[in-house]
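Missing here is one protein chain; the remaining ones are kept as they sit in the complex.
Going by the order they are written in, the chains are A, B and C; count residues from 1 in each one.
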């Protein structure tokens, strides 16, 4: 029911085709057994991508010339891809690859694009973004300025040492983007994976299960990286991270909005079909009201995504907008999926439908990419700045 | 921070001027003592309207030719007027007049417009809409099909009998629109007020205090109305009510969004200025998070209003959209004003600022124009219709 | 439905009689017009107290010898008195007198009791507790250690200077307890009111309206107090404030639990009697569920009050328990009264029933006696103390 002012005809067409493809071709894969606790196997992903490629829908938000569709167009396409948790993997709009492709598209050199970005766009290479560090007792975790990983020059190479955690998709990735601190400041490097010195200490077991490779703790031990694999310039790592930050945060919202929309469809159909105490479930206000609240939450999620996408399309940083969207959407979708589980009772907590998985995914989403509380904290600081009286001169 | 795609330059200009006028000229009237428990006296209203007239801002959303600005333009203008609870009264965008003017602009004859609508647009006549009936034990209240008020033809007149309740502004109004049931069905009539046979049984004492005349219980006892004062055609009353319904519901949201925005400004300033336990209130996350949640709630309210206004501007009925907007906005603004009260502590529950009044107004708003639960009920029915499998042929 | 283990037969009997008295005799006074915006006039209070005295129910929780019933017994008696907002005033269990009587009973000398406490117990004198100071920009407000009011010895007198705010019932009170800072530390004094040097700057207009005299801002200007009117010892003011603190906080919970219980009765009766869309309101799950949630919230409020009262009866300070009870009960009762308003629709926001007033009172209760956030803050500190590893030796 969302309005699509700002959306192009082309975007709308791609989104419609992605939606049809996900519903008809990918949803049946949800019953496919080829998966571990982190997600489908790479073989299954490649099989689905083959179908997407045939359908002309692989990496649908990136143009043949490497340009990206607008954020507004991307919003409806990624939302359509998210109707199944497998959809983004199938059409290559999944995290962290989508954000990594966006970053490389903006910052990488032509040579780097050919070597690292091209196979990602072609859907043959997965990637990982090595930024978050273990918070341990001194709290580096969510505070990027406290980064401990170092990059030291050594002839025509850089030598990187440190530890990273919660690195999504590292297991099985072919491309890595590593953030480290050189004398010039935060600096990013591109590497082929696997690579000597990059050791997966362990893959975390987590509540979510839609990201192949899971989330790893990584040791970086004397990783020797040729100088021409530096991404952009030394000392600009934080600036590049910002380039990736708001759009990647927002694409999470887009995909999970699709998934929660699917839950609402499943729960609504269930409530229309099943009867209890003499009438259809949906005719019980206790059930109908939950679905009505979902309808509103879903619509409002779509609206704030579009609003933030508009800001990005106008060239704004979107930091505040994407914080607002992240909090609003992740919390709303958690309410939505929680209500869907509840509406469906015993079926809701079983894997007979995809609702149970999406509920778990969205629980994690409230933490991934900055927990709700960190965003509220930064919004409060924004309010303080805006309302603090200025010096009169 | 709202985007204004769909808003015209003219609308934006009027809104900016209304905002300036309300902030500079009307806010000081908030301390004016000329008011009873229902709102400012008519004298005070006329004084404020005189100033609005001088500023060229009286009835700013209606063009000289009687046409209305778009709903999107109206949204930002009415929101600006709502920055003070006195603002809509001052610039003549208040309920129920605003909705009544909209209705007459659509349905009244030229003669009726000259006689009844013109003084309303000129800000010299208040009006009342006689529709809701006492629910008593048989439940007519929110169920319009159970209307008991009758209109019987008698020569060149209609004779109306019945009872109405919660008639906002009846006390002191000069124009009345009465809904009654004739043999042809629901039918509307225009009357001058006061009028023989229309008796105010009592004015309710209510939690809100921004509507001059308050909300009355009314007896209609052999009210004789000349036939040419029928509004439109006999039997079309419900259709006309629908014309008024969604837009009037939405303008409530617009005005109260302005009021809640004002609360957020006051509470933010308070939190920036006051200190507790060694730091500014806003630096306490317990306070800062509440203001951050408000920031999101206010933005989402603006977005869903705009979205519904877009639907109305496209000529859609907007029934579903305005139900969604009414629930989302009224509940969000209640949270917002409640948090503002809480942030300000003892000051929040005192009348030292306007926050206390706006909190009470918004509490009533969750019930006026259809309580949240009635809207959820109708949204659940919409979901049921949409998801019930169609007969295949 | 609360269990009353720990409650005595006598307590139960008094509570039953208070309940009968409030329901039969005091509830009709709710329609009495003798009141201003802060509460009933003193004449009306005296009239009700005369009836309570005749019924043997004046100050029912204090024994003829000045002793107090247990906190558990007090809980059910004060709850019964609170079934009407007028009840505590009628039977003399209202704030701040109840807490002040408790304090004087514990700390005052025999002479002081005869002079100051006796008329309070007899219901002929109201009292005020001058502790809170204006928070202004330096934040003294909720932080008692930052008290600025001073007491300086001058011969056989003390001279007190300072400012106090939110002093409930000061207007019209005959007894005052003043907290000030002497060289020895925080010190309390008893005074007759009105008194030279104690000037009511203004009485705040607030959302609540059940406390005669309202809440005042007070200037203390060279108030000369004879030395024998010091309460207890110099420097022990904070200790005495602690004596009063937890019990007074809890009696607020008791009274408002009674009031919210009354709301639930009124809303339930309304929902049983009224019909909408073809059935009784209560048969709509949207309504019935709200009343069911209230039933649970009310029961849990009773339980946590009893639990805290038990701790106090065992002689514990009850600081943590009363903070937990204050947060849980005030927030729960706000939800309860808010739902009652909502269930009753237009009637809920009108003064046709007492629900509207109680809703406003409970809104203020979430702030009075320490806002929710201050209690959560102190509970978090308690958790930190409890879970911080101890030094091993």
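The definition used in the following text is that a residue touches a chain if its C-beta (ideal position, glycine included) is under 8 Å from a C-beta of that chain, and two chains touch if they have at least 3 such contacts.
Given the structure is predicted, the values throughout are model-derived calculations rather than measurements.
J.: Taking the full complex into account, find the residue in C:324, C:341 or C:354 that is in contact with the omitted chain.
T.: C:324
J.: Specify the residue from the set A:61, A:244, A:326 or A:360 that touches the hidden chain.
T.: A:360
J.: In the full complex, which residues of chain C touch the absent chain?
T.: Residues 1-3, 5-6, 265, 268-269, 272, 280, 282-283, 285, 287-289, 291-293, 295-296, 299-300, 303-304, 307, 310-311, 320-321, 324, 327-328, 373, 375-377, 379-384, 386-388 of chain C touch the chain that is not shown.
J.: Could you list which residues of chain B touch the chain missing from the display?
T.: Those residues of chain B that touch the unshown chain are 284-286, 289.
J.: Which parts of chain A are in contact with the chain that was left out?
T.: On the chain A side, contact with the omitted chain comes from 132, 135-139, 141-143, 165-166, 204-208, 215, 273-278, 284, 286-287, 338, 341-342, 345-346, 348-352, 356, 359-360, 363-364, 366-368, 371-373, 376-377.
Throughout what follows, only the chains that are shown with their structure count from here on.
J.: How far is the middle of chain A from the middle of chain B, if each middle is the mean of its Cα atoms, in Å?
T.: 41
J.: Measuring centre to centre with CA averages, how many angstrom lie between chain B and chain C?
T.: Taking the mean C-alpha position of each chain, the two centres sit 38 Å apart.
J.: In whole angstrom, how far does the Cα centroid of chain A sit from the Cα centroid of chain C?
T.: The mean C-alpha positions of chain A and chain C differ by 51 Å.
J.: What residues in chain A touch two or more of the other chains?
T.: 285, 289
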